[in-house]
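Only a single protein chain was left out; the remaining protein chains are all shown in position.
Moving on to chain A:
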Amino acid sequence: MSTEQTTKNYIRLGVFFQGVNSNTVWKTPEAGSQTDFESFRRLAQTAERGLFSAFFLGEGLRLREHLGAVHDLDVVGRPDAQTMLAALAAVTTNIGLVATQNTTYNDPADLAHRLASLDLLSGGRAAWNIVTTDNAWTGANFRRGGYLDHQDRYTHAEAFVETAKAIWDSWGSEDIAATGRQASWLRPGAATPIEHQGAHYTIDYTSRLPRSAQGRPVLFQAGDSAEGRDFAARQADVIFSAHTGLQAATDFRTDITARTLKAGRAASAVKIMPGAEFILAETPQAAEEKRRWVKEQQIGPQQALAYLEQFWGESLEGIDPEGPLPSFDPKISESDVTRGSGFQGAKAVELTREWRETATAQGLNILEFVRVKSGRSDGTFAGSYTQVADRLEQFAARGVVDGFNVTPWLIPNGLDDIVNHLVPELQERGIYPTEYSGNTLRENLGLDALEPATTKRHSDKTIIEVGA
């Protein structure tokens, strides 16, 4: 890390259109559709006007449930990510297009092909946010069901990513005939079969697409376990982290730098972009009022009770949301996966006892407690444009993050104040790009071009073996 802030680092921004979550405000008239293409277009074009590096889509492969029935209190509906991004490629020119896609319930050759296709179609702007959801509950929508043990998920994901990288690196535009007079369209022998034989699948596939303008899709990763971090250090270009506070981000950067160097890569090869919510206004007072209003909109009485029910494991109907937390212990020992990974595997009894004590000590009722508890406390930048720009300047000076992935609390207009007011403040401070530095996502994230050595291969076949 640099000793002094002689060179200011850029803070880049991405936007994460979550689709399913409890932070998106929907009870207000300004809230638009979660699923209509117009919302996607509006958000992506606003982000591009603000020179955002990336437009990010989440993925859900099964509709969330609450106590055994479809969860009905949050925004929901996620049209297929890559199909939406392919359409957005037609109405944007520079912004990166990031699809969250699962390694467990996709076939490597098919997913690699679709991502390569999106990358070519967008002129080198595609990225893949790698997730490893493995539970059988999600698997109920797929051919193989729940076939993967939780502890195997990164071994499996790594084999998947290695296979995808080999597919993407099969051949390039230099292998395509230069004129119509050549003997064949593709240089014979250029497209070599990629074989993978492993514990979980066997594939034999010949790529039908060349490398893109950025070589291959950029790889994002968000897993936060030690295994997930090592996986990112070995494979990813960008980490979508949950460590947004200045100290947490500093610690995280130190940890990732060590892991990246250990994996034999340059520290700068892995960028870090934590998720963040922005609540902005002209003045600090107005921003604080807005922050409180947003929180109230996000968590109403029903959402507060449902939040607790997730850890109590039963209906808390009849309990007053404006009264104290339930006096009895949860029926379950661990929360399950059906409301999403954020709720997964919490030690329910210990956790809720702790909560009860905290709430009593601070004099908070259920509604107030959940409003404090849920969502990201250090992941929210609330304040006047100037205040928030000042805070971001500290991040830029320390160089602990490469940017933030904005999770807008309002769709589709949730970026307007960031783009109209915050971005110009950041640009004045010299910590935000004033133009796109290139046409590809790699360039616009400040990533180095891929090593030419990794894009040449001479053997006839590529065989990847992963221990059984």
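Just so we're on the same page, contacts are C-beta pairs under 8 Å (C-beta built on N, C-alpha and C of every residue); 3 or more make two chains touch, one makes a residue touch a chain; residues count from 1.
The definition used in the following text is that contacts and distances are computed from a predicted model.
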Expected UniProt protein name for the omitted chain (select from "ABC transporter ATP-binding protein", "Nitrate reductase", "Aspartyl/glutamyl-tRNA(Asn/Gln) amidotransferase subunit B" or "LLM class flavin-dependent oxidoreductase") would be "LLM class flavin-dependent oxidoreductase"
With the missing chain put back, one of A:I203, A:L364 or A:L422 would touch it. Which one? A:I203
Looking at the whole complex, which of A:N23, A:Q221 or A:Q303 touches the chain that is not displayed? A:Q303
Missing-chain contact, candidates A:L43, A:L61 or A:I239, resolves to A:L61
Residue list for chain A contacting the dropped chain reads 26-27, 31, 34-37, 41, 60-63, 69-80, 82-84, 86-87, 89-91, 105-107, 109-110, 113-114, 117-118, 120-121, 123, 140-143, 145, 173, 176-182, 185-186, 191, 201-206, 208-210, 300-303
